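Omission of a single protein chain aside, the complex is shown with its protein chains in their original locations.
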Amino acid sequence: MNLLIISTGGTINKLYNELTGELEIGESVARKIYSLARNNLSAQEISIINKDSLDMTDKDRGLLTDTIKVAKEENIIVLHGTDTMDKSAAVIVQNVQDKKVIFVGSMKPYSIEKDEAIFNFACAVGFLRSNPANGVYISMHSLVSPHDEIYKDRNIGVFKPLNNT
Amino acid sequence: MNLLIISTGGTINKLYNELTGELEIGESVARKIYSLARNNLSAQEISIINKDSLDMTDKDRGLLTDTIKVAKEENIIVLHGTDTMDKSAAVIVQNVQDKKVIFVGSMKPYSIEKDEAIFNFACAVGFLRSNPANGVYISMHSLVSPHDEIYKDRNIGVFKPLNNT
Amino acid sequence: MNLLIISTGGTINKLYNELTGELEIGESVARKIYSLARNNLSAQEISIINKDSLDMTDKDRGLLTDTIKVAKEENIIVLHGTDTMDKSAAVIVQNVQDKKVIFVGSMKPYSIEKDEAIFNFACAVGFLRSNPANGVYISMHSLVSPHDEIYKDRNIGVFKPLNNT
Partner (left out) sequence: MNLLIISTGGTINKLYNELTGELEIGESVARKIYSLARNNLSAQEISIINKDSLDMTDKDRGLLTDTIKVAKEENIIVLHGTDTMDKSAAVIVQNVQDKKVIFVGSMKPYSIEKDEAIFNFACAVGFLRSNPANGVYISMHSLVSPHDEIYKDRNIGVFKPLNNT
């Protein structure tokens, strides 16, 4: 499976800076995660934007859209902050119809507790292995859903299905 | 998604016993992994057999088959040693046609390095989220494949696609 | 060895709050560390102040002094932020002459990377095992020195000996 990973920053990539005592967007953690595929994934990776998703602008989303449009890979994972993941996904879905795009993030930085980041990323990989319909999805907390059928419950920090019936 | 997890032992569940200096099959690690779903998985879990998969007998495989047959859940993940995962899967596929069964293991015990175990398990969860056809699958090293389209390359300890063309 | 551990907060005790995205002073990590002594330490633990050491006031230092003065234990480890550890130590030394007091902190929170916190704490324990002279010491980055013979090099985040000749 050819896979493009586009890292845009977000909590998943935050690192502790011991000189400032602050968390900062660091290098993408994607490689550390997809190396668990032991060469069964032909993954390419690019980093753009590198922001907390609350700071992401329309221009940033335009850049993300363009990056996805020109990609030759059909399967794309976007590492993205959880706060505006849905907003970015809504922009992508209007501009990209010929690919499978999955947004992945985590509530905790990989550098603090890697489990959640690995889990959310791997759920996206497993979903892609099913050869799903083209579309824009979000993979969080075991859900892998079309972007408009899932939301972040901000009170508890958990993604939940919309219309959970 | 209702999910039954059947733990049969295997390397994924091994723990270091510091008094003997040996690795032993411990309690199932499934709960530690599926808790990352933050209540988005209705998972039930049972432990049977609890063996290194090299020691698994025909009788053990009969018990595994029966356990799957009587399960009310349609989605089943089997934690299993990697050495005879394919052999057990071949028995199940002859006896179960109405379920989605995915075998998951890892080369390294979760207690030594949890990354691989989380990754392989989560790929299975993501694949199940796609609502795949009934069948018996193996989820290892980012592949989630029908049980007879994947094999363990014992020289390097990596699962690979059969007919990798 | 009877040991009193006084936790005052500091980076060593910080936890990531995933709802706010901020690091906060959490419960003292001392128990997690001294449990490695496997019951060879009779440790009592109290938490006071619970601040980033940059926010510590004269009143806080008064409370710390009083807590140490009334302690029945001769051996005392103070978990403290690294930025004003020297300042607090200078207050203690003027008021306490009958005890062995060692300040311990870490540049990284235990919850992010526990290694440094365990290392600095254990150096203090090993030093106390030598039955040192009464005094006020700092244990950081393998040094265990009288409080006025060590300083924090803020450019690199490392404690260094004063008069390193």
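When the chains are written out, they are named A, B and C in that same order, and each has its own residue count from 1.
In this section, a residue touches a chain if its C-beta (ideal position, glycine included) is under 8 Å from a C-beta of that chain, and two chains touch if they have at least 3 such contacts.
Note that the coordinates shown come from a computational prediction; the quantities given were computed from them, not determined experimentally.
Q: Give me the visible chains that the unshown chain touches, in label order.
A: Within the full complex, the chain not displayed touches B, C.
Q: Among B:G9, B:P109 or B:G126, single out the residue that touches the unshown chain.
A: That would be B:P109, which touches the missing chain.
Q: Based on the whole complex, identify which of C:Y16, C:F103 or C:F127 touches the chain you can't see.
A: That would be C:F127, which touches the missing chain.
Q: Touching residues of chain B against the unshown chain: what are they?
A: Given the touch definition above, chain B has residues 11, 16, 18-19, 21, 23, 52, 107-109, 111-113, 154, 157 touching the missing chain.
Q: So which bits of chain C touch the chain we can't see?
A: 1, 33-34, 36-41, 114-116, 118-130, 132, 139, 141-145, 158-161
FYI, only the chains that are shown with their structure count from here on.
Q: Rounded to the nearest 5 degrees, what is the angle of the rotation that puts chain A onto chain B, matching CA atoms?
A: Between chain A and chain B the superposing rotation measures out at 180 degrees.
Q: If you average the C-alpha positions per chain, which one ends up nearest the average over all of them?
A: Central by C-alpha mean position: chain A.
Q: From the mean C-alpha coordinate of chain A to that of chain B, what's the distance rounded to whole Å?
A: 26
Q: I'd like the Å distance between the centres of chain B and chain C, where a centre is the mean of that chain's Cα atoms.
A: Spacing between the chain centres: roughly 45 Å.
Q: At least two other chains touched by the same residue of chain A: list those residues.
A: none
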